[in-house]
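Right, subunit A next:
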Amino acid sequence: MMLAALMLVYAGWMALCLAMTRHQRPLLQRELGRRASALLRAGGASLLLLGLAAALCAQGWQIGPVAWVACLAVSGIALVLTLPYRPRACLRFAGLALALAPLLAAWA
Partner candidate 1 sequence: MKQGFRQSMAWLHTWGGLLCTWLLFAVFFAGSLSFYREELTLWMQPELHQAQRGGDDGLAAALAVLQQRAPQARSWTIALPGPRDPVIEARWSHGKFDRKAVVVLDPATGRALEPRETVGGSFFRNFHFSLMLKRTGYWIVGVATLMMLVALITGVVIHKKIFKDFFTFRPGKSRPRAWLDVHNATGVMALPFLLTITYSGLLTLAYVYMPAGMIAAGIDSERFLGEISPRQEPPEARGGKPATLTALAPLLEQARRHWQGAAPGSVTIHHPGDIAAVIDVARRRGTGITARIEPVMRFDGVTGRLIAAQEQSAAGAVTYGAMYGLHVAWFAEPFLRGLLFVMGAMGCLVIASGAVVWGAKRREQHGATHAAAGYRAAESLNVAGIAGMAVATAVLLWANRLLPVELAERALAERQWFFGAWLLCLPHALLRPRVAAWREQLWLAAILLALLPFAVRFSGGLSLPQALLQGRGAVAGVELAALAFAALLAWAGHRIASVKPAPPRARRARPLSEAAA
Partner candidate 2 sequence: MTTRRDGSWRERGAVLSRLLAALLGGYAVSALLAAVLALHLPMERSEAVLVGTMLSFLVYALAVMWAFAARHALRAWTGLLVPALLLAAVLAAPGWTA
């Protein structure tokens, strides 16, 4: 379940990143419209919140928020430090993470 939270949060960061014009060209080779960006922003924020829900399920009300903040920091820095070197791989990994998250949540 914690792994699911980590995956959700990573995908959430990636969506938020994609919503920013400056990151769209290296990742998608084109710029997205306003609507698409807004959608991505909303989707990213929801994924982060979904990650919080997973962390709360896994660790309870006391430790869950701490675990969520830890997921935010670790997945965030992993994304930032790899993004300029392997943008496409990051994007693929975010997709994979999104697909894996429900499986991981069901498994654990």
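Candidate entries met the following condition: all candidates are chains of the complex that A comes from, given by their letters.
Observations, loosely collected:
Rule of thumb we're sticking to: a residue touches a chain if its C-beta (ideal position, glycine included) is under 8 Å from a C-beta of that chain, and two chains touch if they have at least 3 such contacts; residues count from 1.
On a predicted model such as this, the values are computed, not experimentally measured, just so you know.
Any copy counted, the candidate of 1 or 2 that touches subunit A in this complex is 1.
Those residues of subunit A that touch candidate 1 in the complex are listed here as 2-3, 6, 13, 16-17, 20, 22-23, 59, 62-63, 66-67, 69-74, 76-77, 79-81, 83-85.
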